[in-house]
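Every protein chain but one is kept in place in this view of the complex.
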């Protein structure tokens, strides 16, 4: 089985190549078979591999496909390495990816550019698989950039709209900024370790660096730069809300299974380096905490259904960063998995709604869908409950509670991080249920014309089930104490110990989290169902309105970057369009031309002036020879 | 002899000045003849009688006559004299005259500043000697002179022909081709 | 002798193509294609027949030496090592493409066109092969004059200006190189009593620092202008944008590479001391070039001009790598030469296709071509991505190796060079955006690529992917000659290698142990 490891990323690539080569000539049914089938088989291989992995419990499987190149001791290979961490990731990527593909065949059925869409989707999944399976950082970087490219192609899928192209470019360029930091980190790592093999670096790092070493800090910060770019964290988060320009399955793929979780993976993968640089790790936690708050508040104010979800993704990834930052590695990965389920679910539901309402994305024009789209309603409600971490029944509760607990009680945790997480949880449940109430309750405002078919509802139901039961594999120790997930990750990621003084009162904090979550739901209910006049009154308050606008614009980051970087760059570039250096050479040519004009005037055809020239010359020569 | 030389020199200079300041070409040419004759006298005083004879025959004779013929062919009239007058304004001639004066001054400086050569009696170089040299070591030069004169004649004949058309020959060819 | 035949074949083919125009109008292009393909086959034969390099053995594969003007010490020396072999392969490959791309584009004076094309290629081949400095200068000039005609006769509207500019820049800088060559010749002669232009003997010349510096600047002048490095780059956008497509391909793909080749072949081994002194400045120039070229490329509206400025940016990596003096960087430089030749060449090809269809190079008048010409879109996408250094394509290997190498030499400059990659993304995406995205400004039909055009572009796609995914054959071929060029710099190199070597076996052992 482990010899088939290479098939997992190769199949989607193969699918993409087939679709590019023959996309124009095949019927749609065959195209979707290739597109979905390649990812499906890949998911099948992954699951079989996963079973074997769970049965055998090896440290890892490794397979070298070929040696990429070898220059003076720099010998990266195209080699795949799968351990528990990668296992979780490839499972999520292929399985959720497969469901999204399946859904997309229905969602994109009327699209003319069917082949291009599935080629890009397959490429996307393939790149992401390479990213998480790579055994060296250079191959990881290949997947990393490949993901960026695919996001560009898919966000700009409806390319005729200039705004979509803009969003696509923004996504690519901003993530590329992070990638550049990461590339510099790779140079540094190579200089220090003489290799980019991940396992070698991880095992050598403690010998090379003491805890808190400057080199480790630098490397960790540079890698964090890359992670922040891909995962849409502060300060490079601005591309993610705009990335909604793509078709909805793309958003689901970007937000749930691929791309944005790459940063989480990178930090978790390089955990040794981050442990050696406590300062960088703290920064990870702080970035996560700040991002989850900022994005949460922005989500509160959005009207576009997909934008709410986009901000919620940023916010949830912030939770993962927070978890990684406080050293609760497995909690972060656990939340990643659960998040992948419910976020994919939410996006696919949103897609079904948008499709049903003629590409209407504004929640103000929705409402009353509870009756007309019951399956979507119930699955969406499950997803929303998981996102809002409704206690006990949803998977999101177990994963988020774990993060909050370690943010306070973990070795690196402190009260501030906990407070931020808790506040974030409150905001999360408010905006989540605001979304639910606006969309499904109240009077119907747009007619449902396109009820979702089987291909759409089956993935929804599967994901909804996962969003409910997914949490039960890891239960708090005072409540069932099931640690299947963290045990699985044990060999890869360091465990975390909760501080003993707080452990006794853990139930208190769990209760607090549950109350906060339910409180959020209640607030949303109060404002949007029970007494909407409260909201009206609030909207007449000047401060609230200004705050609302500020949050709506994503805390002004876009405008800031626009004024700080984009405009000056474009201005400078346009200023120098004619190339100032060229004017030097042009000036040289002009001078020569000037001399030419001057001298050619002396050639006037008047014989006497020529003779005069001879005379003057003779005088000069004579004078020089006589007197000098 | 010395006195003869100086008088002849003075005549030569004066008549040359007259040549270059005349408006009427015929007048100028007459002064030119005088100038050539004066130079011929100088030649004689320098002990080159044969050359003096040649000077008179060829310069004062042949060449000047040739020029006169051409002037006659060109039908010079009073208007042309008038135009000469207009052309020859002080503003035109002061500059060149000054420059030439500078050149002359430098020449004089060289001549007078050089070491005075030892005094020697003048020995005439007669025609016989010249002839011997001319048809001895300079034979080739003489031949070349002959060719040159030949070329001059042919050239003068070719150029002096009156053509019917007075357009450029390229144009002519083109019109012929068309 | 095979080396001589390569050059002779091209030159004779050129003359024949010119003459053949009288007999039949399509004969010249067939003759040209045949001549170049024969050369390509010869070069491939040489490559495949190359024994795997053994460390320590001479890097020279084939050598030919015929006395030419013995009185002056001028010999007809042609020699081939891995580096020249790679360059020759690139030359003939792009040469064949240039013929194919001109198949329909060139209709006036086609005989003379192919004559010039083949002679440019002959000059380039000579430059890559000759190891006699006199002959090197000769071929350097042979390369120049037909190129002048290619631009000046078959170019676009502003061709005369561009052709003059190209000629003046390269000629003036070439003369400085001639001076330096003569200087080296006389210094060597006065030291040893043997007056010779033989490269191998001149390598032994000992120079005092001042002379070395002056001579190096003479050589640098020619190579930096040709490369081009930023203050001397301004001929390039004009020449590239005004030249016919085939001319642009040869300019970008090959002529620029002669500058890089010259740096590797002559500047590094001839003047090690002076080069070490100059290295920080050269690397700075490289970084300035990377960023400046990228910014300028971003603001252009003429597609070919835009691509031309990307060349300036990419060639910055070359000089950055050359003056880092280590194997990673130099391998990166060689890869960059090849990958850039392909990727930029392909972008010019696409610009040529668009010009053929639309009769404009202005990207403001393009847009939305993806739906009209999807094949062209995919191919353009691949090369745009190559140009921004997407992993998996040849340029990434080149740029990554170069930067890894230059990082060892200078951290900060490498950081700025890496930032250049972001700017590369900005301008590259602008190409895609303006040409293939956005609503179409006109309804004019745009035929997709036809069979001949696919025949041109698909091999380039395959090659750029091959370079990105399995570049080892190229790296292996280049390695012996790169080590040869680096011989003078080995002192600092040894230490670094020790560190690496000490680590490597450990790593490999670790892997084997674990996976069992």
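Order of writing sets the labels: A, B and C. Residues in every chain begin at 1.
Here is the rule we go by: a contact is a pair of C-beta atoms (placed from the backbone, for glycine too) under 8 Å apart; a residue touches a chain by one contact, two chains touch by 3 or more.
Following the convention adopted for this analysis, contacts and distances are computed from a predicted model.
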As a check of understanding, state which of "Heterodisulfide reductase subunit A", "4Fe-4S ferredoxin-type domain-containing protein", "ABC transporter permease" or "NADH-quinone oxidoreductase subunit K" is the UniProt name of the chain not shown.
"NADH-quinone oxidoreductase subunit K"
Which displayed chains the unshown chain touches:
A, B
What chain A residues would touch the chain not displayed?
600-608, 611-612, 615
Which positions on chain B touch the chain that was left off?
1-2, 5-6, 9, 12-13, 16-17, 19-20, 25, 28-29, 32, 35-36, 39, 42-43, 45-48, 50-51, 54-55, 58-59, 62-63, 66-67, 70-71, 73-74, 80, 84, 87-88, 92-93, 96-97, 99-101, 103-104, 107-108, 111-112, 116-120, 122-123, 125, 129-130, 132-134, 138, 141, 145, 148-149, 151-153, 155-160, 162, 166
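Heads up, the rule we're going with is that only the chains that are shown with their structure count from here on.
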Hey, how far is the Cα centre of chain A from the one of chain C, in Å?
37
The distance between the C-alpha centres of chain B and chain C, rounded to whole Å, is 69
Residues of chain C engaged with two or more neighbouring chains:
none
Write out the stretch or stretches of chain A touching chain B in their complex.
612, 615-616, 618-619, 622-623, 626
Of chain A, residues touching chain C in the complex
20, 24, 59-60, 62, 66-75, 78, 113, 116, 138, 141-142, 144-146, 149, 152-153, 156, 159-162, 165, 169, 172-173, 176-177, 179-180, 183-184, 187-188, 190-191, 193-195, 197, 199-200, 203, 569-570, 572-574, 576-577, 579, 581-582, 585
Within their complex, state which residues of chain B touch chain A.
96, 99-100, 102-103, 106, 109-110
